[in-house]
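What you see is the complex with one protein chain gone and the rest in place.
Right, chain A next:
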């Protein structure tokens, strides 16, 4: 392990000792943060996997039903039904702090005015299969939105865990050993200087006698 390029003085030794103390404390704190992030991340990932499986399964079925329903009528008829959305949804994103990671908290609100309108699309050029597939997609939508929130949170937490892991490793395997080695080197050097100084004084004293 390469030691730091510093002058072996008492002042540097004192500075390095302070830095070592801070690094050791920082390492402990970051290690704790990493552990807690991992714990929360694992919980979230489990939740995410369950929800994703559920959503993927339901969405595949719903999309299959939609494709079949869509194929029963002219594509322009279907596109016309949904050309202008029947309702508008507002997305309100707030930030939540999990172990200093700012994760999104998404709130979806359907416009109150739109709720009053029962007509989502014209019935003339649609069919009951289409109603069924749209109902299925409507049921999945909140889960899909929840999944997007959880996946984004997981992604942000994974980035933070990676960053924290690098910091912990840098401190544990690079910074702290470097500091320790440099402190040891300075201490040795100072002791050596002290011994050299004592020997010189003894020699000077001998020369005087």
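Everything below uses one rule, namely that a contact is a pair of C-beta atoms (placed from the backbone, for glycine too) under 8 Å apart; a residue touches a chain by one contact, two chains touch by 3 or more; residues count from 1.
Heads up, the rule we're going with is that contacts and distances are computed from a predicted model.
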**Study point:** Listed names "Glycine cleavage system H protein", "V-type ATPase subunit C", "NADH-quinone oxidoreductase subunit N" or "ABC transporter permease", matching UniProt entry of the absent chain
**Key:** "V-type ATPase subunit C"
Study note, to complete from the structure: Considering the complete complex, of A:18, A:36, A:53 or A:79, the missing chain is touched by A:79
**Study point:** Touch with the omitted chain, as defined above, among A:12, A:58 or A:132
**Key:** A:132
Check your understanding: Hey, which chain A residues sit against the chain that's not shown?
Key -> 64, 67-68, 70-77, 79-80, 83-84, 86, 117-119, 121-125, 127-129, 131-132, 135
